[in-house]
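All protein chains but one are shown in place.
Showing chain A:
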Amino acid sequence: MSIPAGAIPVSAIPVGSIDDLTPGEGRAYVVDGKQVAVFLLADGTVRAMDAVCPHKGGPLADGQIDGSVVMCPLHQYTFSLDTGACPSGIDSVRTYPAAVVDGKVTIQV
């Protein structure tokens, strides 16, 4: 990742334009060597979390979301978009702070 030094807070990395996201449809990015799934919610905010489901490695970016959870497409476990916790009790996924800055999605990893 080449980020112009000092352009934005060091830890917030821009991953792409908000126009590349469609509400409810996830997209995976590589950020600092990590795969991160990014979602645009109906209210216009964004969320980011590890792209790999802790259950059996499912692609979370291919999952469906509502205002609070993402559901993995493989076995339908759900994870909180905010905390990554899984109410059915398997491991949680790591979430990352994400925001939209000047039309760019930025993620802090």
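As a convention for this text, a residue touches a chain if its C-beta (ideal position, glycine included) is under 8 Å from a C-beta of that chain, and two chains touch if they have at least 3 such contacts; residues count from 1.
Just so it is clear, contacts and distances are computed from a predicted model.
> For the chain that's not shown, choose its UniProt protein name out of "assimilatory sulfite reductase (ferredoxin)", "ParB N-terminal domain-containing protein", "Maltose/maltodextrin transport system permease protein MalG" or "TldD/PmbA family protein".
"assimilatory sulfite reductase (ferredoxin)"
> Can you say which of A:61, A:93 or A:109 touches the chain missing from this structure?
Reading the full complex, the residue touching the unseen chain is A:61.
> Out of A:52, A:93 or A:107, which residue would touch the omitted chain in the full complex?
Answer from the full complex: A:52 touches the omitted chain.
> Give me the chain A residues in contact with the hidden chain, please.
Spelled out for chain A, the touching residues are 19-28, 30, 35, 37, 42, 51-52, 56-67, 69-71, 73-75, 78, 85-91.
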